[in-house]
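Working notes, beginning with the structure itself.
With one protein chain held back, the other chains of the complex are shown just where they sit.
Take a look at chain A:
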Amino acid sequence: MDPRRAETGKNSDQIQSGHVYHLALDIGGSLAKLVYFTKNDEHIVGNEKKKSPLKASGISNSSRNSPVLNGRLNFKKFETSKINDCLEFINSMKLHLGGCQQPESPGSQTITIKATGGGAYKYADLFKEKFGISLDKEDEMDCLVAGANFLLETIHQEAFTYMGNQKQFVWIDKNDLYPYLLVNIGSGVGMIKVEGDGKFERVSGTSIGGGTFWGLGKLLTKCKSFDELLDLSYRGNNRAVDMLVGDIYGGMDYSKIGLSSTTIASSFGRAISENKERDDYKPEDIARSLLRMISNNIGQISYLTALRFGLKRIFFGGFFIRRHPFTMDTLSVAVNFWSKGEAKAMFLQHEGFLGAVGAFMSSDKHGLKELLANQKVERPPSKLSFSLDQTQVPQQDGELNGDESIECSVYGA
């Protein structure tokens, strides 16, 4: 079963009847993400087809006395505020039957799960108390990079561009993936230069990120949620608050320096008008202006940073982007603008799960990587190996909803 030929299927909400192995968690401020492996029920350990690649590549099973399992890698999301649902879910999966038991205490009730994200600390006690699960904390950035590397190397249609409501998958030769820039837009923005597995460096960042959008937006509008603010921004017009090049040069392009009249000269530059108060501005317009200001800025700094380090590609991720095509659009426009069309912003299909996948990868018990690597030897990647049916994903979504899976194989515990 080659994951590169795997179909992502919508699992709906039911847990597959198969056993759950190798769970990993990423508990963020708003969402808890799960990645776990389920064995296909009917598959028999020691299946001929599965064994052959290992034999062919001469890898001995001596270090791993575990059988190779075929099944699916599953992705699931919960709202962090409903962490109990998440706990219920994990509990219902009969993880004790999976591969997460501590080796030195087989059969005991102490189960260790790889976890990352701030919540890995915050909810550690809860997991321990309620289900006797201890969380093994992994560094966030390590997980982020490991997750991105895995997905970009393994999943064929992982990277895409998004401009003018057009989503376009980009095929990336995994031998030509590194170095790249990973821009993680959370509350703040981290910019990570990735040169290979475990080889990365936070080279830059900016404090003007998702937290700024939401923080300022909250103060300036009466919005109750990030999503509400973002919804507002779709409907707004930033001309009311931004000073455009045309406002300064009398409606004409300032062609001498290559600026069109609709270029924003100064974000909120019009809000200095003396005879208008905050309430005189539409919240939609303010939200729009904020979004453009922040996206534009991130796009610019990312591009300059990529340029500085000679990085070929820029991948954007983080909660500021997730599920928000409009945000992706503004970021793409910004990168396009500042690079004069030379660079394109790229996004990841499984973006929300980078941390969780990374945490998953931080344990090598499942041997996912190893198995994949061996398969690669036998079977060069095919362009058709992974497909995502667009119609399966609502247009509003920048990524998968979180209840999908990828077919693959792992070692059993």
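Everything below uses one rule, namely that contacts are C-beta pairs under 8 Å (C-beta built on N, C-alpha and C of every residue); 3 or more make two chains touch, one makes a residue touch a chain; residues count from 1.
Note that contacts and distances are computed from a predicted model.
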| item | value |
| --- | --- |
| Name per UniProt, for the chain absent here [options: "ATP synthase subunit epsilon, mitochondrial", "Distal membrane-arm assembly complex protein 2", "Pantothenate kinase 2" or "AP-3 complex subunit mu-2 isoform X1"] | "Pantothenate kinase 2" |
| Hidden partner chain, touching residue among A:71, A:209 or A:355 | A:209 |
| Touching the absent chain when the full complex is considered, from A:293, A:321, A:335 or A:354 | A:293 |
| Of A:36, A:123, A:281 or A:347, the one touching the omitted chain in the full complex | A:281 |
| Hidden partner chain, touching residue among A:77, A:156 or A:270 | A:270 |
| Touching residues on chain A - with respect to the absent chain | 118, 139, 141, 186-188, 190, 202, 204, 206-212, 214-216, 218-220, 226, 241-243, 248, 256-258, 263-272, 274, 278, 281, 286, 293, 296-297, 300-301, 304-305, 307-308, 338 |
